[in-house]
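Just below is one structure, and these are the notes that go with it.
Only one protein chain is missing from this complex, and each of the others stays in its spot.
On to chain A.
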Amino acid sequence: CRSCTRGAASMVASSRSYADFTPEATFDIKKVDLHRLEEGPPLTATLTREEGLKYYRTMQTIRRMELKADQLYKQKIIRGFCHLYDGQEACAVGIEGGITLSDHLITAYRAHGYTLTRGGTVREIMAELTGRRGGIAKGKGGSMHMYTKNFYGGNGIVGAQVPLGAGVALACKYLGNDQLCVSLYGDGAANQGQIFETYNMSSLWKLPIIFICENNQYGMGTSVERSSASTEYYKRGDYIPGLRVDGMDVLCVREATKFAADHCRSGKGPILMELQTYRYHGHSMSDPGVSYRTREEIQEVRSKSDPISMLKDRMLSNNMASIEELKEIDIAVRKEIEDAAQFATTDPEPPLDDLCSHIFANDQPFEVRGATPWTKLTSTS
């Protein structure tokens, strides 16, 4: 089970702050399974009040943003593909806690949470989902193609993002900037050949890349047992050291990521983390998510392992925040989401002039053939 020891967690006794809250506490975290590693991340994690509130707010923002997207999709205001991240918040938030914004990250199509942790705003994410000009990709990309600084999407082709991430890591090594790249993929993608090609080259060239497999137990409708001859994804890198981590515990994820980042930055080459996590929604909005798993299973994870609840319980039982304070955060988050949704539904769609723009960078404007020979459109950079 994924719960940590709560009531018995050790506390750092320090003088009370003005808010009468514990400024910092140390928690026992679940031991990590190791592959080709003598030592792993520490068995405890220290959380400050500020960090706790930040993680709580970010996870809650992701949660509510995804639920709002669900709503808007059912209202047909969002269309096409929509792959929701609720349940997996601890992964995105924990990873970001272990690296910095000058590091790089790339993931697949379940990317809304990462777009947020990598610097995007809820407004521009939601407006991208609704296909408006205020969207983070000006409405040109949609759910699967969102980009921010040092965040390379949002990638629709399963597995393709992994070699791309290794390329980013190669650039980090080439430029000698001490940065690394986190390259994420799911349990479904974990069997892709190009990922093994990437393991090989990353190891040969000692690229500063952290491979992360977000194992949420199902690749679309196929459970891991039905897709993978080996479900020990943290070992699939073979010669690459690996860790299997409780992906529902934001502190576990953070400590493992810090450990992995140290490994990369010390020039040892790639490392692989498997995050055991869970998605509450189906694969996408067109999948109810209950034909291949039971509602009981989903409910059990929600009640026993929800990442937001876990953090909330830790903070409350260690007097790091009050219920009211957290409720205020909830209200603020709800408001932020509402405002964003309002923007996303009222912002105008992109102008038709934009149809052919952004084909080439730094180029002269050129003519683009429209649907008929007489329709001459213009492309600008």
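Note that a residue touches a chain if its C-beta (ideal position, glycine included) is under 8 Å from a C-beta of that chain, and two chains touch if they have at least 3 such contacts; residues count from 1.
The rule we apply is simple: contacts and distances are computed from a predicted model.
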Among "Translation initiation factor eIF2B subunit gamma", "Cell cycle checkpoint protein RAD1", "Calcium and integrin binding family member 3" or "Pyruvate dehydrogenase E1 component subunit beta", the omitted chain is listed in UniProt as "Pyruvate dehydrogenase E1 component subunit beta"
Considering the complete complex, of A:I29, A:A69 or A:V162, the missing chain is touched by A:V162
Take the complete complex as the reference. Which residues in chain A touch the chain that isn't displayed? 104, 106, 137-141, 145, 147, 152-153, 155-157, 160, 162-172, 174-175, 181, 193-194, 197-198, 200-201, 204-205, 357-363, 366, 368, 373, 381
